[in-house]
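Scroll down for the structure; my scribbles are underneath it.
A protein chain is absent from this complex, but the other protein chains hold their places.
Lettered A, B and C in written order, each chain numbered from 1.
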Amino acid sequence: MSRFRFGAERLPAACARLREEVRAFLDETLADYPAQRRAYTWTGWDAAFTAKVAARGWIGMTWPRRYGGGERSALERYVVLEEMLAAGAPVAAHWIGDRQSGPLLLRYGTETQRAAILPRICRGEAFFCIGMSEPDSGSDLASIRTRAERTERGWRVTGTKVWTTGAQHCEYMIALVRTAPSAQRHAGLSQFLIPLASPGITVRPIRDLAGNEHFCEVVFDDAEIPADALVGSEGNGWAQVMAELAYERSGPERYLSCYPLLTQLVDARRADGDARARTAIGRQVAWLATLRSMSIAVAHLLDAGEHPALEAAVVKDVGAVFEQDLPGVAQSLVDLEPCTDPSGTPFAQVLGELMQNAPSFSLRGGTREILRGIIARGLGLR
Amino acid sequence: MSRFRFGAERLPAACARLREEVRAFLDETLADYPAQRRAYTWTGWDAAFTAKVAARGWIGMTWPRRYGGGERSALERYVVLEEMLAAGAPVAAHWIGDRQSGPLLLRYGTETQRAAILPRICRGEAFFCIGMSEPDSGSDLASIRTRAERTERGWRVTGTKVWTTGAQHCEYMIALVRTAPSAQRHAGLSQFLIPLASPGITVRPIRDLAGNEHFCEVVFDDAEIPADALVGSEGNGWAQVMAELAYERSGPERYLSCYPLLTQLVDARRADGDARARTAIGRQVAWLATLRSMSIAVAHLLDAGEHPALEAAVVKDVGAVFEQDLPGVAQSLVDLEPCTDPSGTPFAQVLGELMQNAPSFSLRGGTREILRGIIARGLGLR
Amino acid sequence: MNETRRLLDDTVTRLFAESLDAERLAAAERGVWFEALWNAVESTGLLRAHLDETAGGAGASWHEAFVIARACGRHAVPLPVVETMLAGYLAARAGFEVPPGPLGVAVVAADDAGAKASRLLHRVPWGRRVSHVVAAMPVAAGLHLALVPAAGAEVSRGHNVAREPRDTLALPANDVRWRATPLPADAVSLYGALLRSAQMAGALETILELSVGYANDRVQFGRPIGQFQAIQQELARLAGLVAAAGTAAECAARAASEARASAIGEVGATGDPAFEIACAKVVVGEAAEHGPRIAHQVHGAIGFTYEHRLHFFTRRLWAWRAEFGTPETWAERLGAVALAAGGPRLWPLVTAR
Partner (left out) sequence: MNETRRLLDDTVTRLFAESLDAERLAAAERGVWFEALWNAVESTGLLRAHLDETAGGAGASWHEAFVIARACGRHAVPLPVVETMLAGYLAARAGFEVPPGPLGVAVVAADDAGAKASRLLHRVPWGRRVSHVVAAMPVAAGLHLALVPAAGAEVSRGHNVAREPRDTLALPANDVRWRATPLPADAVSLYGALLRSAQMAGALETILELSVGYANDRVQFGRPIGQFQAIQQELARLAGLVAAAGTAAECAARAASEARASAIGEVGATGDPAFEIACAKVVVGEAAEHGPRIAHQVHGAIGFTYEHRLHFFTRRLWAWRAEFGTPETWAERLGAVALAAGGPRLWPLVTAR
């Protein structure tokens, strides 16, 4: 018996028409969308695009109809996601709500929370960010110090979250904060649904190395939030977050972050594809197709109600290596300087963007070292 | 200021004539030596060849004349070594004596030991092996359990050494054994010069995965050895071994183990060197030339009386990666099955031998993990 | 994995696991032939499971063949199981009656007239043991095949680096009768690569299991080496390679099972399994380069001894990596398809699978 449960299942044939719909939508909607911006994929923020996606019913598409969802299968959602990412569509505005916050509320939220918020996510109106890391808590997430204290009317939150993607545009943050003393580490943490417009909250965009402002620092200075902001049980935050993370490791975003560069590369070498170009590009295609099969296999397992935590972690790890290698491969095959100026060719622009972004692929959502430690434990090393 | 003291020094111009002599000697002596056997390089045992090398004065060539040495410079010795290794000459019989045991005796040996043994090494008569690892002590060398106890006439040795290269052919082993209880770990170890013909010693060759018998298990069953077998001070063995190891990490054997394959590869692709072959081979040449410069830089530092322990460790680490990659690179450029049968082409034979041997390059003389830990400490990580 | 294949996997795993230990694998390398095990494999019908019922098969698919071949890799089965499956498929597709016993495969070059090949059949797997060899001669129009009895041929013994027999057979006469087939010219390397990928996926699983087991057992510095972060990181990397290899190999088998006969042999064509087979040989081949390195690094010196089991799997991986085309040869083919498609058509090409 194999230790892994990856299989060779395809996406259902029924997905084919949906795929064609998505492609037609993207062809039309992004007809003039420049190659360079496609490099941002799931960090590209465009509320107008999100509104169009929502109008097609492609946000919250697996959720119950009573919350505005489409009650479609996780595999159909997979098709929509992979088409969006392969096209480099600017999905950031609805990305977190659709992928993490909505499912969290569905699982742990109160009926009031669900009814109030999920339909707004589906309509492309409510945007979310995730408050996890803090200045002194990166890999060591259990050491977070932002705390929430009960007040008469609700909770008072104090502390600082960092590397919060898109917070400057968001209405809500799902935050992991301490509700009991830190001696307990994993215990004593809880999740909150925090309206970022609450008094006492300051959002400051952080400029990244490439000059973009994708992530933020969010400071809570005795911020008062309502009593019903708690998500799930008090003290159960760690378990809730870990369950959420474990199955979010295997989506198409784990191997398609650099896909727009692969298409540029193929076009750049199409006219003179020598032995080196053919071999190197063929190798990328082989890994792309294989990672996609692995990712789809995990989607099938999830759809079947299984808990493929190990398989999902493996997809993330192998996917990050693949994505991170691609800018170097592209550079090795085209002797052209990366350049994010308007004067650059589309290839040079996409390369310039992704070359600078690639090192983050093995940091985001947990470092490679932490992830490999999780895989090792999953293998039974003790 | 750079953290590393590598420079760009060449070998002295005076070495050029010596190099020509060595090349002429090798051309003549190894005229009919098959490519496949050249893949063994410093594990290739040939006492007759060693005798010829000795006759040219190329064993112990830096040692004092009174011990049979040539009083030549370490840089001249470097030239002889690199020419031998590049040619894949079978240097194993004198390798350990010339490289480790002789220098150890020069530094720590008694006058009696030196006078008795060094001239015999120089004449190609006395062969050495090194007894370090034990069945339960690989990376954790300080945990060795073979022990020597004082008797009226000398020492009584009990225990087992493994992975001892060439022991079945050797007259002597330089062994690291425990002379005081193991609670002290690094203390309580001593080095001995052990005549392997002593009663109570059993040498059993161990067949390796490729079917060769390069290394041995050596069992000491109350073996009686003379009082003057102690090398250096009792209890100082660990320090002696570490000093010895630190500067033995940077020789040409750290990047030339696969060199015979590179020449085969160039010849195999000479007629149709497409873009892929040119680029991949060029990359190997660049690293080969750079590793050689680094290795020569360390030789200069040693010659100048400096202690380049960090630089030497870096050469070994970078060299092992280079050597280990080469079989894969060769295979990637020539679609031919590796084959150690007589029916194989020289390329397929050399590839077959080295493909099977390459994984050992990051194990021998300390694993990669241990070596990188040493480098990390050298960088000041604490 | 569906229930049929799970049962099949259990069956073959039990058969091989009970029969093969390190001692017997070593004996096989000394030339011992395991007649009883061979007979057991043959009598259970595994060798023909993938053939049409008209050819004496069970009408199962390449997907079932994959399960059998992977088990052969997991256990380093020292018998020509996979080669007999390959030869049987080719022979059946050419309309030959598939003979019993171990079968070999050989590719021969056409002579200048494009009609006759040499009397020599090179590197026939287990050539010394086979009853017949399916000889394949690529010609302009496709593939010609012949079913050649091995009796009477003069055998020169040879081996790959795993010491599996790769013998040269000199036929007594140059009277081979070739037959035109509907197969593509590269059918031998295509299905050979498919089955070798499956075996390699199995061998990779085994080296992962051996490495995890050893890391948990071996104590250095007072604790199992599996507790050291450096070892954990490397074993996690090995797990990724093994998982990718298994997926790639199985997807290739699934694609071969579903292929329309007309499309076979064109890497880029819809429904042609050559795309997935190329992906498999590339990904599995890379895993077979880096995986054994990690396994040997974890095992240290003990893994370098002939006594330890590890090398029966790592040497097979080294040998098989080059058989039926190196990863780079297949990657180049795949890259040519991608370049021909162009950037915008690449994604549809990938998702058509």
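Note that a contact is a pair of C-beta atoms (placed from the backbone, for glycine too) under 8 Å apart; a residue touches a chain by one contact, two chains touch by 3 or more.
These numbers were taken from a predicted model, which means no experiment stands behind them.
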Omitted-chain contact residue, chosen from A:F25, A:Y108, A:W163 or A:F192: A:W163
Listed residues B:P64, B:P181, B:G211 or B:G282, member touching the removed chain: B:G282
Option touching the unshown chain, where A:G7, A:G88 or A:P338 are the choices: A:P338
Option from A:A13, A:A31 or A:L209 whose C-beta touches the chain left out: A:L209
Touching residues (missing chain, whole complex) on chain C: 228-230, 233
Contact footprint on chain B, counting only the chain that is left out: 1-4, 6-8, 10, 19, 82, 86, 259, 262-267, 269-270, 273, 275, 277-283, 285-294, 297, 311, 314, 317-318, 321, 369, 371-373, 375-376, 378-382
For chain A, residues in touch with the removed chain: 133, 136-140, 143, 162-163, 206-211, 276, 324, 328, 331-333, 335-341, 343, 352, 355-356, 358-360, 362-363, 367-369, 372
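FYI, only the chains that are shown with their structure count from here on.
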Pair of chains joined by the greatest number of C-beta pairs in contact: A-C
Distance from chain C to chain B - Cα centre to Cα centre, in angstrom: 38
Inter-centroid spacing, chain B versus chain A (mean Cα positions, whole Å): 51
Residue list for chain B, restricted to those that touch at least two other chains: 276
Sequence positions of chain C contacting 2 or more other chains: 231, 327-328
